[in-house]
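Only a single protein chain was left out; the remaining protein chains are all shown in position.
Chain naming follows the written order as A, B, C and D, and within any one chain the residues start at number 1.
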Amino acid sequence: MKPVIAAKSFEQLLKALHQLSSKYLVVAPTTEDGVEHYRPITQMSEEQKSQVERLSLRNQPPLGSVKPFLFPDSEIYIEFTKKDGKLDVQTPRASVPQIILGAKPCDVVSLELIDKVFLEDPVDGLYQEKRDNTVLIVNQCDEMGANCRCDDFGVQRSTGSADLLMSKDESSGKILLKAQSEKGNILAEELLKEGMEENPVFREPKVPVKEALESEKIQQAMDDFFESPFWEELAMRCIGCATCTFYCPTCHCYDIRDFQRKEQGARYRTWDSCMFPDYTRMAGGHNPRPTRKDRVQNRFYHKLSYFVKNEGALGCVGCGRCGEKCPVGISMDTVLNRIGGEVNDK
Amino acid sequence: MKIGVFICWCGSNIKNMVDVERVAEATGKMPHVVYTQDVQYLCSEVGQSDIGNAIDEHQLDRVVIGACSPRMHETTFQQLMNRKGLNPYYVEIANIREHCSWVHTDKAKATVKAIDLVKKAVAKSYYAVPLHAESLPVNKRALVIGGGIAGIQAALDIADAGYPVDLLEKESSIGGKMAQFDKTFPTLDCSACILTPKMVEAATHENITLHTYSELEDVSGYVGNFHVTIRKRATSVDEERCTGCGECVTKCPAKVDNEFDQGHSKRKAIYTLFAQAVPNKPVLDRKNCIYFKTGKCGVCKKICPTDAINYEMEDQLIENDYGAIIVATGFELNEPTHLGEYHYGHHPDVITSLELERMLNASGPTQGKMYRPSNGKEPKRIVFIQCAGSRDRHDGNSYCSKVCCLYTAKHTILLNEKFPDTESYVFYIDVRTAGKNYEEFYERARQMGANYLRGHVSKVEPLGDSDNRLLVRGYDGSLGEQTEIEADLVVLATSIEPQQGAKKLAGMLGISSDRNGFYSEAHAKLKPVETQTQGVYLAGVCQGPKDIPEAVSQASGTAAKAIVLFNRGQVKGVPTTAMVDEELCSGCMQCKPVCPYEAISQEMITERAHGKARQRPVASINRALCQGCGACAGLCRSGAMDIGGFTGRQLLAEVDTL
Amino acid sequence: MMQDTFEPKIIAFCCNWCSYAGADLAGTGRLKYPENIRIIRVPCSSRVDSALVLRAFQNGADGVMIAGCHPGDCHYDTGNYHTRKRMMLLKSLMEFMGLDEERLLVKWISGNEADRFKDTVESFTSKLKKMGASGKVRDLRCAK
Amino acid sequence: MTNNPLMPINAEVINIIPESNDVKTFQLKPEKPLDHMPGQCAMLSLLGVGEALFSITSPPGRDYLEFSIKRVGKLTEVLHQMEPGQTVGIRGPYGNNFPVERIKGKKLLFIGGGIGLAPLRSLIQYTLDRPGEYPEAKQLIYGARSTDDLIFERDIFNAWPEEKNFEVNLSVDVEAPNWDGFVGFVPQYLEELSPDPQDTVAVTCGPPIMIKFVLQTLEKIGFNPDQIVTTLEYKMKCGIGKCGRCNLDEFYVCKDGPVFYLSDLNQMKSDFI
Partner (left out) sequence: MCKITEELQQIAAELLKEGKVDLVLGYTKGEQEEQSVPCIVTQPEDASKLIFDEYSEKALSKYLLEESFQDKKVAIVLKGCDQRAFKLMQDESRLGREDVYLIGVECPGMKWGEDLSPFCLHCDYRTPAKEDVDSLLTGADIPEAMQGEPLDHEDSFTDINRLEKMSKEERFEFWKRQLNRCKRCYTCRNACPVCTCRVCVFDRENPDYIDRAKDQMAQHQFYHVIRAFHVSDRCVSCGECARVCPEGIPLHLLNQKLLRELDKFYGEYQAGIDEVPTPLSHANADEPDFFGKEGKA
């Protein structure tokens, strides 16, 4: 059964979700000082709430992806007190169920790519717990944003592990939700109780899906391109910040750190970036990727070659965030446009 | 790492307010603390041997003391460490007496605080590093800059102690300002009579080398090891050949104003500075020499019996190494032309005190006769104006020139003695007579008839009479009304100022000047002759206005400092100096200007990176100079600069413990 | 937290030559002041950098005091001139960021000003008591 | 409770053996046994200080695990200050191991430098423990900067030279009094000794620069890349192929390594040193 339910308006949907906020943490895209992010709706100002509809239904992802809600930028997993030589260890409490409203297909696929890493044995329980606790409400984009390359990466309108699909019926202004997982069904039931109604049909997106790049071809082209002087040129332009990696929805690298002051402390993991020299620099000083060229190359090869070899898929969803925010304008296109005609011919 | 913690009771001083046993117990649980003990008196012999025994028994490598202020007994415990073969900087002291038991009244809270303080010390000791003082050999030769009375005195004292001294003087003779004076207050000794023997002694002393007509060209290095370049200006007179007969001076046709007499007489283009000049050999003033101006003349060369005149002579650069430098560059007098109300420079009968001094001097331009420059007649009424340019925030210097009150008293006395029918009027703000026998001297001046008027002079103007006399308008504070005095001569007590080139010299020596341009001593009270640059000392008025006995005693003070340095034979720095982590240092040298001791310089190091050897600059500390203040470390962005005993890690550890 | 039971934590950096000596003199003179202050000895107030001050606040200090010689009296001649310049900037930046710059006290206390040291500790402590616990710059993992 | 593979278990420090100025060997007894094979690593950590990966020095089958640790950074500095009886965190073992099956019946040449002897020691001891499986001649070429930097003195000077069929060759980089061994770098010594590559497998570990030249020398004296095994040391955080940093091309050193045949490394596009 794939029930379709409808809210009279987006406002009604938001209201219904609000009603569930004692049970779920409900997050949705909004703007904060002009920057687009997913934020808990309970913490939004009225002004911010008014942005939610536009950004949820928009054909372009916000700057911040949904990743931080499943793989937080900092996550404590051991808390401890050391008093008079005695160590007392606690693990933080379990995560709460959460609803992510207005996630994009690229977000969904990016999580599926992270799943390949984190849910592979040994399973990363911290991630899995949040993944299991998350209901994704996804709007399938009708078109693409200026920096979107989701069509190339086969992500356009992917619905894979979305729990509910969302679209707006322009004529009636109704917001339609279609459940497509167990979690989705449960939420749909709950939303029905909050005043939403069943609807006979779901509005499917208009534009046909384009053919995607072939991951093996890209991987092969990348491997053939390894010795190209292009990488040195690109590295000379890169300034080595972590913008690309921190805004990438598929980057999953992390660092493990300890913190202690007086008797209290914590061990946590926190996002790390392969663009930082100390990412690979060892305490003794040796660094297997000593130059920026090594690091730049590693990032692109990780996404476009190694990931294909290890996980059978490209490690990029074409969301365009890295290119949009790169202070020196380096994007996935910068590389894809150079690795050979064959790829671009499709 | 094995740390022993020792808590002192200080009898009842600590124990009454702090539960010492609890402190020992609580800190004993910290990592690496293997031994704790509370002791009745840690500073006593018993306490010391308790620590010593524990070091032996438990193989302690660090010791933490909870006791009185480290300012009290740090050395005691450091010496104990030394005796035990441990570095003295492996002892850390928590001040639980002055900062805790003595200032608090709640025993429970004081105990908690004492525990915190000792824990902080333990945490700091985790990151203690062994420290040693750096020592450098000293070049036992002194340079004295300035051949006035202060410079001469300093040079003689050092020379008498057996060390070689170079005495540098920019004029052609040593003697300085004192050589221009007639008498000295308060004794009225003849200035020349007491100065000339000293000048001769300096010139003939086996340990003193005179460099007259010379200036400082460059200074590098640091205490014990200064490298100095001296520029000896060309005198055009071969010193070896010249006998000082004076024939050339007599025959020289070029006449110019004599600066030594403040322009009240003429001298020749080839001249000796004054009759008793030392060395008593002429120099040729090329700016005014006819030969140098026109290429014709050459009289001096022709008549010199020893062929000592050499027109081709060039400036000589002399390089020498010194261990200490004494700066005794003296002062200048302000030219009061900017004080328009006194009419100086507009009326010839308004003169400065130094001009008067020259007139009164038997060997001066008038052979001791008084005259009015306007008409040559003897002045009958002389008005002295004090603080002409001193203590004047608006048009002059805000400070007091210190000697004017007394020399003006001297002038009135001398005038009264030599020319009993002259009247002296003195306008003053305050009369300052701090100094032995000074008040008596001033009293004597008044009793001898000098008229002292407390008040400002608002204007000096020509009276317009046939005698061209002056009208001095002023305020008489004792009468509380405006007063006018007709005067034959007006004498301005002008302000003492630093030498023109003082700033440049300060730059070369790395010493600082105060807001008035006088050189700054290292500490106003306790280091009055030292400067921030170790090995550079200050004597005389270059440090601030002072009279002759003060200048002389300060000079002897500098000599003592230099002699101490030479006797010790080495400069020993403090152990807690700055240290540079070359790996982190970018060599940006932001730290360099911060250092008050010029202890930081840039150095090139070679390192291998990416398979290539490259040179790069880093900051480098001269550990003999660095005093360990840490201003550099407080500024260094990457934390490359650290201070031994107070490293970033240690301070962070302390902060993190509290 | 109740205001009258709140005991602020003060970390003080005192220069060895003046302020630390001033604190010593307060002890020798048996002057009494609140227990809230913990003194860290530094050679000169200029040794203290902003990182140390912020670290103290992060760790939960309610007040930080930097005490040095009076201007002109610095043992190292110019150290405290640097201190006042740097700390003025730090305070103005703190204020600009809405942080409680009053919690950072810079004070000149000479080696013979025991009373001034005592008065400073007393008034700073009571001021901080009124202000309550510092929360704006505190690392929450250090919360007691 | 959340299944978190990053969660360490406790291990008691039962003994600490100083090896050199900056190396100490720690004998640990984990609260639950960790079964490992030679070449594998484990994460050691101290709460509040940090966590790092170290190769296991002891052979399998002991009731303790040994780690030889050089003092280079924050964690190792604190580890070096520890005393027996204290506790550390441990998780693992991680990574692959030396190809104990493939090298059976071969002559074995071990080449180590400095702290790099640590992982080799596990394998050496493993093969010495099983003379039936590894009967052929064994040779160790081991060097360090100075005599003070040689580790496992009790093994290299006493125990191993006593073993049958085991030749121990030692070198130091710089001349030292009372040193009658080789003076020079390990690759030079290797070239001088030029062991016969016939039926031999060379296993090497040491500082990156040494490995680089040892590999060149081995090929020069006739070893084929598939006769050369090395173990790589990369910075690691998770140890389970998720945190990203230790990849060499598509391989994660923590998971697919740290032991590699040179023939495999030669296939890599990236420089492995």
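The definition used in the following text is that contacts are C-beta pairs under 8 Å (C-beta built on N, C-alpha and C of every residue); 3 or more make two chains touch, one makes a residue touch a chain.
Because the structure is a prediction, the values reported are computed rather than measured.
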(request) Using the contact definition given at the top, list the shown chains touched by the missing chain. (result) A, B, C, D
(message) If I consider the whole complex, including the chain that's not displayed, which of A:D73, A:E143, A:E197 or A:D224 touches that chain?
(response) A:D73
(message) Touching the hidden chain in the complete assembly: which of B:G507, B:P549 or B:P593 does that?
(response) B:P593
(request) Determine and list the chain A residues touching the chain excluded from the picture. (result) 32-35, 37, 63, 72-74, 146-147, 232-233, 235-237, 239-243, 245-247, 255, 257, 259, 268, 270-271, 273, 276-278, 291-293, 323-325, 327-331, 333-334
(message) Across the whole complex, list the residues on chain B that are touched by the chain not included here.
(response) 514-515, 583-594, 602, 609-610, 612, 614, 617, 635, 637-640, 648-649, 652
(request) Could you please point out the chain C residues that touch the chain left off the display? (result) 50-51, 54-55, 57-58, 70-72, 78, 81-82, 84-100, 106-108, 110, 113, 115-116, 136-141
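The rule is short, and it goes like this: only the chains that are shown with their structure count from here on.
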(request) Tell me which of B-C and A-B has more C-beta pairs in contact. (result) B-C
(request) Averaging only over C-alpha atoms, locate the centres of chain A and chain B and give their separation in whole Å. (result) 69
(request) Averaged over CA atoms, how far is the centre of chain B from the centre of chain D? Could you give it in whole Å? (result) 65
(request) List the centre-to-centre spacing of chain C and chain D in whole Å, with centres computed as mean CA coordinates. (result) 51
(request) Pull out every residue in chain B that's touching 2 or more other chains. (result) 31, 656
(message) I need the residues of chain C touching at least two other chains; which ones are they?
(response) 59
(message) Is the chain-to-chain touch network here best called a line, a ring, a star, complete, or other?
(response) other
(message) Quick check: in the complex, which residue numbers of chain B touch chain C?
(response) 69-72, 95, 97-100, 102-106, 109-110, 112-113, 116-117, 120, 512, 520, 522-524, 532, 576, 594, 596, 627-631, 633-635, 643, 645-646, 648, 651-652, 654-656, 658
(message) Could you list, by residue number, the parts of chain B that touch chain D in their complex?
(response) 1, 31-32
(request) Over in the complex, which chain C residues touch chain A? Could you list them? (result) 58-60, 139, 141-142
